[in-house]
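Working notes, structure below.
Note that this complex is displayed minus one protein chain, with the remaining chains in position.
Right, subunit A next:
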Amino acid sequence: MLKARVIPCLDVKDGRVVKGVNFVDLKDAGDPVESAKAYDAAGADELCFLDITASHENRGTILDVVRRTAEECFMPVTVGGGIRTTDNIRDLLKAGADKVSINTAAVLRREFIKEASEKFGAQCIVASVDAKRVSKEGEPLKWEIFTHGGRTPTGIDAIEYAQEVVDLGAGEILLTSMDRDGTKIGFDIDLTRKIADMLTVPVIASGGVGTLDHLVEGVRDGHATAVLAASIFHFGEYSIQEAKDYMVKAGIPMRMDLNK
């Protein structure tokens, strides 16, 4: 039976982890590879690097991070952030990434998803959907795509956009609720369920996780096939294993391979 996935996400800037990972036995909490190894050993099902490097000169640093991670971790790795061209994708896949998550470049030009998917296969093209609830109380629910970390509205309907990028060849959707991101009050379940039920491809729920119940809700109520979280894992509030144990107790089938 296919299991739900728990995916820790690391923000990486200039080759270093931002919002450092707070594990007791890490030699260098700022080294993304050390964190990746710790999550690998802890039973994470996948790992996500979000590259938030701003300057062009330092954009290559993520390649080195991916390369060193691939030498140590034999688990799937997704890389997102600043992916603009098929050359960017090729470089990341060659360095050892399994999937890339495409955000702004596809919002600006949808065809990029098609080009990427045709070139590298849908299995490695994740479309990132950053959505913010724009309907007022009492109005029919409506979400809009925002870029630049939730600051820039685009006027694009998030539900339509998600369907469009899948039709163009995205193999998976990374769905982030921009109004929940960082709030720790849980996923936007209405949004997650609406998109997960509509699409034929897997949906990763993201944005808002503060408790283990939130992870359960993402799968059970939001119908996501994977849940992504950052701070609850990085700051040692919960371990990956605690999260998975909790999800199993809630009736969600999880991969529990650590002690086998």
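In the analysis below, a residue touches a chain if its C-beta (ideal position, glycine included) is under 8 Å from a C-beta of that chain, and two chains touch if they have at least 3 such contacts; residues count from 1.
We take it that contacts and distances are computed from a predicted model.
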item	value
Complex member absent from the view - protein name from UniProt, among "Anti-sigma factor", "Imidazole glycerol phosphate synthase subunit HisH", "RagB/SusD family nutrient uptake outer membrane protein" or "Alkylation response protein AidB-like acyl-CoA dehydrogenase"	"Imidazole glycerol phosphate synthase subunit HisH"
Chain not shown: contacting residue from A:C48, A:A97, A:M178 or A:A230	A:A97
Residue among A:V33, A:I83, A:C124 or A:L212 touching the omitted chain	A:C124
Residue touching the undisplayed chain, where the options are A:G15, A:G171 or A:G222	A:G171
Hidden partner chain, residues of subunit A it touches	1-5, 40, 45, 67, 70-71, 74-76, 93-98, 118, 120-124, 171-172, 197, 199-203, 225-226, 255, 257, 260
